[in-house]
Each structure stands twice: as C-alpha cells, then as structure tokens.
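Okay, handing you the structure first.
For this depiction, one protein chain was excluded, whereas all remaining protein chains were kept in their positions.
Showing chain A:
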Amino acid sequence: MNRLAAFLLCTALTAPAFAQELRATGDLGVVVERATGSVLIVDQSERAAIGRVEGFGDLSHASLVFSADERFAYIFGRDGGLTKLDLLTQQIVGRVVQAGNSIGGAISDDGKLIAVANYEPGGVNIFDAETLEQLVAIPAGGKALGLEDAPGRKFVFSVWDTGETKIVDMSGPEPKITTLSNIGAEPYDALVTDDGRTYIAGLFGEDGLTSIDLWAEVPEPRRILPQYGRGKEEMPVYKMPHLEGWAKAGDQIVLPAIHHHEVLWIDSRTLEETGRTATHGQPVFAMARPGGRQVWVNFAHPDNDTVQVIDSMTHEVVGEMKPGPAVLHMEFTSRGTEAWVSVRDENKVVIYDTTTLEPIGEIAAESPSGIFFTARAHRLGL
C-alpha cells in the first residue's frame, strides 16, 4: 500500500503537470537592441516578442551564439562583455567583461567552449561555456576578427593589423596554434562555409579575398578573385561588409563586394568567379536563404533603406523592398519560409514571406540590429 502511494506520488511529481507552462526553444530567437543594451526574446511561431532582458552593456555591433541545447544565448558586446542569457527564464545567468573592446565570438563544435575576438587589447579569449571561466588567452598582436568555429574543436580568426590568420586547435590538453602569415592586408571579416571546409577572409587593404582549406593536411592561404578590387571606380565604404556562414547558395558561395556596389559569386569547390550582380548600394550582408535558392542583400549607409533579393541561378535581382530607414540585419526562419528584417530607425522588425516578398508581420523593437534564431545552434560557422 505504502509502495503504491509512493509510486503514485512519484508519478504525480514527474507527470507533465505544468505542460501548459513548458516551452521549447526551437522557434525562439534573440533580437539585439543596440542603443539600450537590451535584447528581445522572440517567438517565430507567434511572430511576437515574448520578453525583453536588459543589462548587456554596449551592444553596438553585438552578435551572439546559442548553446547546443538551444536554451542559452551567449551575447558578445562591444564593450568586452560576454553575457549568458537563459531563453526560458529570461534571466542573465552569467556575465564577464573580458576585454576592453570586442567584435564577436563563436562556440566550439562540441558546444563546450566560447571564444571572443577582441580589438582591445587584441587577440582571442576562450571560456568554458558552462561557467564562463576563462581557460585560454591567445594574443595576436592586433585586432582579432573574423572568428569562426571549425570542425575538431577548432577556432579560426584573422588579425586586421598583421594580416595573419590563426587556427586554434582546442582538441588537446593545451591549445595548438597555427599561424598563417601573409593572408593579405587588413582582413575585415571572415566566414566558414557550413561544411566547415572553407574559411574566407575579406580584405580591405588590398585586392581579392583569401581562402583557406581547413580540410587540408597543411592549410595554406590562397588568394581568390585576385583581379577583383578597388579598380578605377573605388567607392567609399560607409560600413564594412559582413561575411557570415549563410554564404552557400547551391554550388556557389555568395560574397558582398567591398568598394563596389556588387555581389560576387564563386564556385564553392574551385573558388573561381561565376558571376557578379550589380546591386543598389555597397552590400553589407549577402545571406543565402536556407537551401540557397535566393540571396537577400542589405546595404551600407546611405542606401540602407533597401533589401534586394537575387536569384542564385540567374544572378538577377528578382525583388526589391523598402522596409524602412537603416536596415541592419536579416535572419531566415530555419527552412527559409520567412525573413525577419531589422529596421533600426523605425524601431521595428519586419517579417517577410520569402515567396511573395510581402510583409506579413511586425514587431516593435528599440533600435534593433542583429536577429538570431536558435537554429544557428546546429550549424557550423554561425
């Protein structure tokens, strides 16, 4: 009898008594509110914000990654802050100010390590994802950027001042660092393709871009699009383009040009140019819709009220929208049915149907910049 009572009690405790209060995180996301140091937690299915969390410091140029279980977001602030946010309780559960001036971060493929790229004092710091305890500091002799995760518990980053790329292997007891010098002058950002094979650094200070085959026994820098560069019609760059892992469009990689109002297409294996598309302005993000059928592009000041959609097979612009002043970022739902677009100067996120290119929803947000959906947790290079 006692045993039965105990069993019943036990069942009562473990049964989903609070089922209506349970929530999964697979359709959640985080919108950075850059001017107020806060973030919105958004629900993709509800097309709504479900909470605002404050206390992240200076979030200009902030980005974030998600834990492998999609419960936590690690937010990288400009002021060197690394903050761990619980999406379910909507609480900050950890925060360290780990440098004076930071530019972004990455999470290792096994989800155990968080790396942060720093401008001041430069280099990369690596933390335990659970506790935010600092494990390693990797000096770099300059501003570290283009920090990406790579297969095998590795991180890769580049250095603006020295034109080097460093591969940090964290698979052993001690970090193993490989430095590739001479990747080119002033790398400004980089990406890793979603197969974890190709690292591409954009160069501000000279023509072309540099790729590194991370699958190679001895990775070496290789200049790609060497003839592509400033040329005669160099244009001022009012905002640096961003290179991100959403670059694979079918068999091609799509890249925002620099100094030119163009998007560049290269073959993802040979890395040879396959085309260029003239665009509305200096592209900032060129993001392939999941599946790669189209690429959405936003632009630098003063052309940043526009988003263009480009067909990845024909390289033609097939759509153009004016979401509002200062479109800073875009994010696709995991299978690409919707694109969420942040419109900083109208304090809103506009949701587009990617088939009709019509707006289907809107969320109020304070000076929104980056939008990040939890599906990123399960992709390399994001």
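Just so we're on the same page, contacts are C-beta pairs under 8 Å (C-beta built on N, C-alpha and C of every residue); 3 or more make two chains touch, one makes a residue touch a chain; residues count from 1.
Operating definition for what follows: contacts and distances are computed from a predicted model.
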Undepicted complex member, UniProt protein name, chosen from "SCO6045-like C-terminal domain-containing protein", "Xylose transport system permease protein XylH", "Cytochrome c" or "BMP family ABC transporter substrate-binding protein": "Cytochrome c"
Residue in contact with the excluded chain [from A:Phe56, A:Phe72 or A:Tyr188]: A:Tyr188
Omitted-chain contact residue, chosen from A:Arg23, A:Arg269, A:His301 or A:His378: A:His301
Residue among A:Asp27, A:Asp58 or A:Glu273 that touches the chain left out of view: A:Asp58
Chain not shown: contacting residue from A:Asp69, A:Glu120, A:Asp195 or A:Asp353: A:Glu120
Chain A, residues in touch with the chain not shown (by the definition above): 34-35, 58-61, 78-79, 100-101, 103, 119-120, 143, 160, 186, 188, 204-205, 236-240, 301-302, 326, 344-345, 367
